[in-house]
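Apart from one protein chain that is not included, each protein chain of the complex appears where it belongs.
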Amino acid sequence: MRKLDLLDFQILQILQEDARKSYTEMGHLLGVSEGTVRSRINRMIEDKIFYFIVHTDPIKVGLNVQAIIGMSTRLGYQEKVAEELGKLRAVRFIGAFSGRNDLIIQAYFRSNEDLVTFVNKDLANVEGIVSAEVSIELKQYKDSFSYVTLDGLEDNAG
Amino acid sequence: MRKLDLLDFQILQILQEDARKSYTEMGHLLGVSEGTVRSRINRMIEDKIFYFIVHTDPIKVGLNVQAIIGMSTRLGYQEKVAEELGKLRAVRFIGAFSGRNDLIIQAYFRSNEDLVTFVNKDLANVEGIVSAEVSIELKQYKDSFSYVTLDGLEDNAG
Amino acid sequence: MRKLDLLDFQILQILQEDARKSYTEMGHLLGVSEGTVRSRINRMIEDKIFYFIVHTDPIKVGLNVQAIIGMSTRLGYQEKVAEELGKLRAVRFIGAFSGRNDLIIQAYFRSNEDLVTFVNKDLANVEGIVSAEVSIELKQYKDSFSYVTLDGLEDNAG
Amino acid sequence: MRKLDLLDFQILQILQEDARKSYTEMGHLLGVSEGTVRSRINRMIEDKIFYFIVHTDPIKVGLNVQAIIGMSTRLGYQEKVAEELGKLRAVRFIGAFSGRNDLIIQAYFRSNEDLVTFVNKDLANVEGIVSAEVSIELKQYKDSFSYVTLDGLEDNAG
Amino acid sequence: MRKLDLLDFQILQILQEDARKSYTEMGHLLGVSEGTVRSRINRMIEDKIFYFIVHTDPIKVGLNVQAIIGMSTRLGYQEKVAEELGKLRAVRFIGAFSGRNDLIIQAYFRSNEDLVTFVNKDLANVEGIVSAEVSIELKQYKDSFSYVTLDGLEDNAG
Amino acid sequence: MRKLDLLDFQILQILQEDARKSYTEMGHLLGVSEGTVRSRINRMIEDKIFYFIVHTDPIKVGLNVQAIIGMSTRLGYQEKVAEELGKLRAVRFIGAFSGRNDLIIQAYFRSNEDLVTFVNKDLANVEGIVSAEVSIELKQYKDSFSYVTLDGLEDNAG
Amino acid sequence: MRKLDLLDFQILQILQEDARKSYTEMGHLLGVSEGTVRSRINRMIEDKIFYFIVHTDPIKVGLNVQAIIGMSTRLGYQEKVAEELGKLRAVRFIGAFSGRNDLIIQAYFRSNEDLVTFVNKDLANVEGIVSAEVSIELKQYKDSFSYVTLDGLEDNAG
Partner (left out) sequence: MRKLDLLDFQILQILQEDARKSYTEMGHLLGVSEGTVRSRINRMIEDKIFYFIVHTDPIKVGLNVQAIIGMSTRLGYQEKVAEELGKLRAVRFIGAFSGRNDLIIQAYFRSNEDLVTFVNKDLANVEGIVSAEVSIELKQYKDSFSYVTLDGLEDNAG
């Protein structure tokens, strides 16, 4: 991966405030040409620094029940479990973590009934899950992707 | 909020696969005009159904330590704690949950040292946090936002 | 299910204070005929909105030990476990819950000895129970069924 | 309290199957007069052996969120906490229990938002609650009050 | 079992202060004959109300490590596990309890090494023990058997 | 303390099987004079190796509820808490332990009501108890004091 | 810090097998002069790559009780607590960790009595410790410092 320079970070900071800002506007703001902005963005996407996504409000598309499920997997099965769970659309996030639950997932459901079915049918079909502890999201206070800061620059600076 | 119809859901499904698909292409795929696509997208953004964001790989911008922190707050302080934490850029997600930790946050740091400072300085400055249990992400298996399905249609259909 | 209107809610509120109030008295209180009260009650019972029961003090009929038992079931066995437990008369309540115990039951016993037998014989015969943690009720402070309020009206209003 | 005899227990068993069975029918079934049935029932109600209630399906009256909340109270405050919680209509059941939570309540809410408000406002106003751990009911499998058996007879028999 | 009367309780109270008090002395103190004391004591021993034992200080006979071990047994195995453990001399006490560990034992060992061997060999040989959590006694503050009070009289009084 | 020799251990072993064995009988069994037995016993009691007690069945004297209570004390208060608890007759045993509860007590009560009062009144009056988790004894399988073995001899042998 | 090269790693590997190997011997083994070995070792010590220590068997110098103590500190006090604990000779290791205990220490004591005193006196004197959970080492299976491998070379290679 190529090192990111100040311009890359500045572009990222603009995009995380407004992902639809036009290349021309960005060029004006940063004092470079639209072509420079475009080529930097394309290179960063190619290097998988970031990608453009739509972030849909789950409740507004009928996914009323958001859950975090902490799982404990049988030793040696974590990767396979993660792979199987990864195929399920309801599962938004899967990570291996330190602590009492070695796998933590975030998943969205249309109803409690769907969540119960998920636990009793879908999880039951995945070999290697020892236990699953469900936490229901009662209220969401923040869900932001604007975590890029210039602090990251120095580590990447060549 | 206006009800979403089949076309809205179809547009969302295309966008969650490729957030940069042009309106013209979407129109072709769905058999409607580019103007229809545009007006539907604008209305959904207005109704806060979804928004466009950039999803940056935290590790690639120097945020090497990702943590989930389960917190227990003093009764009556949850909202205020969430509000204070929400101001911190390191904190990506904050939710109130059922279970042993009433508040769960996800946060990104440049190093373990920064995480220790966050816990000992930033969290210590927020009144009402009784305890904080840190889980370190060891490996990420999935982080997807493609959870929209046509199942959501019937609940929204008028 | 038909929507409940104000009159239905008013009848429910009277009944939850005094389940034996006569239809005539209710008619007087609400300014409607006894026949109207009767037909509303019959319709609500038909729609399973409520039913008349006797609530017996367990201690006074010799059920001296009340317990809440949190269970963890093997993934995929929850429903079957609930079905088997449901056949046991000692088991008053069974629910699937979020959190560390996926199944919580309330059960009444004549003695500690009977509770031990229940755990060691009855539960042992049900396939799929991984663990069972018993909590003994030491004192009961409230056991009320008067939770109907007019707040529920707006959701049901057509 | 007067001892319950076989006839009392037989009446209770009939009533727990059908709380609206007429005294005449019960008399026929048990081979006694309607007057005997009536006087037994009145005496048992007077002795607080049982009472007639309506059991309303919480979901059907808009109480969509059922929770069990395990609480730990400051030593010496349990009774006062129970008394304060007992005044809240949302709280259906309060008991002191052995185990990690000394107080367990069951409560019904219209929405997650109401539950969050209950925890953050109502519980916060009650002095002496150290912690509260919420479990959300995901599915109800049984909620029966038919636990009276003839086994109770011998303990009560004089 | 015959009911205990005031004299029985008075004898128990004297004995729990001094188990070697002579029958003659007790008779004097209580204003009854030595024969009466003797016959009461014999009857209580026959009825298994109490028995005379020697209470040896474990440390002084080389049992330097005292432990409480909380166990979780497989459903249906508790009684069998208790029976097997009961044969081991190191095990002083075994009880079934409410809570996270369904079986709690107290056991004495000559050294940590012996305790490790007990857990890894003796417990491993008993079928049905799922887990065992050891707590080491660091200091003993009280170990008394003087819990008999006259309060017990009324329950036993005929 | 004087070292215990083989004869001392043999006497202890006889006494732990039958605490009322006469000195003469013991002398016969061990091939020594009654006087030798007597002087050894007196010396051991003087050295607090053991003492004679009566072990009363708590249930038979009306103490129907036996509990183990795990406590967590404020740092620095353990000894004071133990001292205060030691004054309460209901408290049979107090020990400091490794693990999640630094103080474990065993206590006997006449009823659940008395246990609730103990927790809410007696414990609340003792400064320094942070939390108390009650486990109720459901069944007792063993309560023996016959743990002296000849293995202890070698450590004591001079 | 200067980068470590292959020779540095080779020297470390020899030293971790035998810390008293002479520089001459090492020179022979590695095909370099004794002076080169010496200067490399001095530079690594100067750069705090490693240092020479004596590792004493705690039991053999009378430290019979080894404990790991997991602590939870008040938010904002971790560093200060660590600093205070660091002054105590009994405390061998202090680290901040993820998970339920934010501070884990290892400490050695002459007896259980000393450990109890440490918890009740020394820890009680340090402001900011909320709880301390003691685990007693029952048997040590490995305590090695030979963890240097050539794998570390590539990260350090310039």
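In this document, chain identifiers A, B, C, D, E, F and G correspond to the written order of the chains, with residue numbering beginning at 1 in each.
Keep this in mind: a contact is a pair of C-beta atoms (placed from the backbone, for glycine too) under 8 Å apart; a residue touches a chain by one contact, two chains touch by 3 or more.
Keep in mind that this is a model prediction, so the values were computed, not measured.
The missing chain, though absent from the view, touches A, B, E, F, G when the full complex is examined.
Of the listed residues E:Met26, E:Leu85 or E:Val119, the one in contact with the hidden chain in the full complex is E:Val119. In the complete complex, the residue from B:Leu4, B:Val37, B:Leu75 or B:Leu115 that touches the missing chain is B:Leu115. Remark: the residues of subunit G touching the chain excluded from display are 1, 4, 9, 12, 15-16, 19-20, 47-58, 60-63, 66, 68, 79, 82-83, 85-86, 89-99, 101, 104, 108, 110, 133, 135-149, 151-156.
For subunit E, the residues touching the absent chain in the complete assembly are 67, 116, 119-121, 123-125, 129, 131-136.
Residue-level contact of subunit F with the missing chain is found at 98-100.
Definition applied: only the chains that are shown with their structure count from here on.
Shared contact partners of subunit D and subunit F, listed by label, are C, E. Interface comparison, A-G versus A-C: the higher count of C-beta contacts falls to A-C. When you average the Cα atoms of each chain and compare centres, the chain farthest from subunit D turns out to be G. A straight line joining the Cα centres of subunit B and subunit G is 41 Å long. Averaged C-alpha coordinates give centres for subunit E and subunit F that are 8 Å from one another.
Note: centroid distance subunit C to subunit G, computed from Cα atoms, is 59 Å.
For subunit E, residues that reach two or more other chains under the stated contact definition are 79, 96, 98-100, 136-139.
Pairs of chains in mutual contact: A-B, A-C, A-D, A-G, B-C, B-D, B-G, C-D, C-E, C-F, D-E, D-F, E-F, E-G, F-G.
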